[in-house]
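My structure is below; once you've seen it, I'll send some questions.
Removed from the display is one protein chain of the complex; every other protein chain stays in position.
Take a look at chain A:
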Amino acid sequence: MTTDATRDAGAPPFVTEGYKPPKATHKARVLPGFRLSLGITITYLSLIVLIPLAALLARPWEHGLDGVWQAISDPRVVASLRLTFGTAFAAAVVNLFAGLVVAWVLTRYEFPGKSLLDALVDLPFALPTAVAGVSLCSMYAANGWIGSLFAPLGIKIAYTPLGIFVALIFVGLPFIVRSVQPVLAEFDAEVEEAAQTLGASPMQTAIRVILPSLLPALLTGFSLAFARAVGEYGSVIFIAGNMPFVSEITPLLIVIKLEEFDYAGAAAVAVAMLALSFLSLLVINGIQLLLSKRGRA
């Protein structure tokens, strides 16, 4: 069997002596126009992403570092940041599990109405967020269909942080489902059967074999849902009640500052949000990198 190993490690065996591979100075590409397409890419990304962000970063400094710090460390701003990122994170975590179940059901089982259910998942994508906000609000208000069930228990959903949480779950669901679904669909049935023949119970197979291979997709879905929830505005402001210190999200606070013509203050808060978002994505990508190093090199 050593022959096998040496063959793997060694040079390609059937190359005639003295053969030199052609130099890779001009590598043939399937599609021409590398320079043109790269130029378009850079210009486009600059115009759409980089320049506006740079402008945002340049904006808040008219009152100096102190001014920026004051705007950010304002207790009302801190409370809103905590609320925004906290509810976004909690909603993404809930969707991580719920989305996995939905994706599992939609890929693993056949049942009547499946394609309808599958289409339903995309609805939060397609619905104008304000429409979603209004309908969620009427559902979860104390006199709404669902809200009236919780009201006797003393639980208020609409016009509290709980309402924000509900709205963010709504907008985040499709991200997780749509990230996990294709990976689950392509999961090799033989791998599952192998676990079975080795004596694993269905639960052990799901947790030890299937779930780890879904982890990168779950994480992608999580980061997308989280990012979307952090920036969500339309659906939240209707259901939130927008009480300062309690149920006021950061994007709304920025709008309020703009309406008061406090452009520097608005920009300062925006920069703080940008930094936090960036940090969150960095952490998630870092985890993903670690995962991808494991075994799929």
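Criterion: a residue touches a chain if its C-beta (ideal position, glycine included) is under 8 Å from a C-beta of that chain, and two chains touch if they have at least 3 such contacts; residues count from 1.
Here is the rule we use: contacts and distances are computed from a predicted model.
Not every chain of the complex appears here, and the one that does not is recorded in UniProt as "Sulfate/molybdate ABC transporter ATP-binding protein", selected from "Sulfate/molybdate ABC transporter ATP-binding protein", "RsbT co-antagonist protein RsbR", "M67 family metallopeptidase" or "MaoC family dehydratase".
Residue A:197 is the one among A:115, A:143 or A:197 that touches the chain not shown.
From the set A:66, A:110, A:188 or A:259, the residue in touch with the chain omitted from the display is A:188, counting the whole complex.
Annotation: of A:70, A:213 or A:277, A:213 touches the absent chain (contact as defined above).
Even with one chain removed from view, chain A keeps its contact list with that chain: residues 1-5, 7-8, 188, 190-191, 193-201, 204, 208-209, 212-213, 215, 294-297.
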